[in-house]
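As you look at this complex, bear in mind that one protein chain is not there, while each of the others sits in place.
Let's turn to chain A:
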Amino acid sequence: MAVVADATAPVATIRKKVSRPMVVAAILLAWLVLFAVLRGRQTLTLAAADLTGLHRWLNDVNDTIGANRNSNPVFLYFFNEIRLAIDNLVTFVQSLISQPTGSRPVPQIGWLGVVGLTGYVSWAVGNWRVALLAVAGFTFFGLQGLWQESMDTLALTLSAVLVALLIGIPLGVWAGLSDRFNRIMTPFLDFMQTMPTFVYLAPLTLIFLIGGASAVITTVIYAAPPAIRITAHAIRSVPETTVEAADSLGTTRTQQLLKVLLPMSKRTVVMGVNQTIMAALAMVTIAALIDAPGLGKTVVQALQSLDVGTAFNAGLAIVVMAIVLDRVTTAAAGRAEAARRSGGRLTRWRRPLLAAGGIGAAVLVYLSHTYVWAAEFPGNGSMGSHIASAADTTTTWLQDHVSGLTNGLRDVLTTGLLNPFQTLLTDSPWWLVGAVLAGLGVVLGGWRAGVIAAVCVGLLVGTGVWSDGMTTLASTAVATVLVMLLGVVFGVWMGRSELVDRLVRPTLDAAQVMPPFVYLVPFLALFGATRFTAIVAAVVYAAPVAIKIIADGVRNVSESTVEAATSSGCNTWQIITKVQLPMARSALTLATNQGLIYVLSMVVVGGLVGAGALGYDVVAGFSQGQLYGKGLAAGLAIVLLGVMFDRITQAAARRTRA
């Protein structure tokens, strides 16, 4: 550490003489010159079906596991036990709300019971407004004709969230208490979140078999990190003075944890639960590829026959479920505070009302357990077919009337921006690109970021998919630029106007939760199977995050600063460019960071619509045994790109804040 600190000193002195943008420009210029000279040499290209030694070795490992899974004690006594436990949990929850068990033709609790219970629980942990929303949302599933599918999805989500919290909260507490453990965990969490799920779907089914248990485990791997991170953050943010006060009263470490740290961080931990639920729902369609039941299956199946309407109907159900669960947990996090503010009158009423509501819910559960009319959702879900045909009509209209325009846009951006940039990245010698990346890391983020960038470049070369990695990097960079453009335009607009914020925000929420599989077909019709389609899909998914962060940043610029600028005669444009954006600079860097990570998480989806490169490699590895190792290597390459950018942008953000 000391060495690193010393090493930054000379940079600081140089920086006084030469400004940072000038160094960046010099690096880029040198790159262009060398590219012109060395073009096409040492580019490390690898054809679609070619493999390296590493890829073959990974294949062998995979085959060995497959061949020995019935005799190896690790499987018999460890993995199989885990599988059994999780399988029992899933089957139990499913038998409660979604699947018929034994001689019963319907689950134990029918729709009326589920709706009643959801409403009651939402009211008890939140407030009556979210309870109403929850009841309306759940009834909507039935009207869509997707009751059972929705309940299967809910069952899997609940099981996965339960397991994720059982693992995540203790680990989070530990990481909150110990700096050392936190440092060890962070790279693992990064890895779990950036590794494309496609990569471990095949090995997971190999270890945990096909179906519910594997689906839950996949989801847990993806959904646990937010729980761990946010719990650790919550424990850390308990004020030092409170802990010291407890210390001086002579509490033991356990007492301190149970009586001080956990209660005080409860609110933030509930937000972690919220993030875990959202992450779990994002996995619904991916898990359907290994036969997980539920809404994801409907989406995936509808796509086989390009049935956009049906896919949209199921996607909408996922969005509604996400909105309900999000609002309920958010309300739960804020409830304690709200209750304190509203004073005693309501709290006196609360206990008897809770009891009465509980009895009411129990009666509804009993009814739905006993009577067919309360167990099976009445009606034939005709609303679903209306939604589906409306979605179909809209899509067809768009395809017929907009495709000329979209094709023009695609060609301009592809030939003008994407192709030159991609050529520069893929046709330069690998060591030149590597040097440029490390150099930019040093200039933007300091020596440490530069070293990390260099290490990542080395490992990328080691994966054997360097050239595909550079192709993906080009598309990713273009997508991120577009994300930032949208982020700045809408973020500033939303940050400056409460009304716009309220109008746009629900659309952003929906864009984040709607499974990308749903809008792939319309995008394919509009843009064809091209890299650009993948870029558009990534932008739709990543822009909401960037917009929200920038909007918050702009809103946080202090009122008085803006007023001062107005009184000194600045017009709106000047206020935005000279005051609000510069002061929201750290929000801008954070938005770039998150935008990039979200774009990277769409690389695999891009592989399904013509982006090729790493995304295609990963999908191919999932589909074909002999490409398994290459798919895994491509997945690692995506993680490496993510780590490299995350470290550089974070270090750069720390610098701008300093």
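Simple rule for what comes next: contacts are C-beta pairs under 8 Å (C-beta built on N, C-alpha and C of every residue); 3 or more make two chains touch, one makes a residue touch a chain; residues count from 1.
We take it that contacts and distances are computed from a predicted model.
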Candidate names "Pyruvate dehydrogenase E1 component alpha subunit", "Glycine/betaine ABC transporter substrate-binding protein", "FeMo cofactor biosynthesis protein NifB" or "Lactate utilization protein B"; UniProt protein name, chain not shown: "Glycine/betaine ABC transporter substrate-binding protein"
Of A:103, A:252, A:380 or A:558, the residue in touch with the unshown chain: A:103
Selected from A:278, A:318 or A:375 as touching the chain missing from the view: A:375
Omitted-chain contact residue, chosen from A:525, A:557, A:581 or A:597: A:525
Footprint left on chain A by the chain that the document does not show: 47-49, 63, 66-67, 69-70, 103-106, 110, 201-202, 205-206, 209-211, 288-291, 297, 300-301, 303-307, 310, 349, 352-353, 355-356, 359-360, 363, 366-367, 369-375, 399, 403, 410-411, 414-415, 419, 520-521, 524-525, 528-532, 607-612, 615-616, 619-620, 622-627
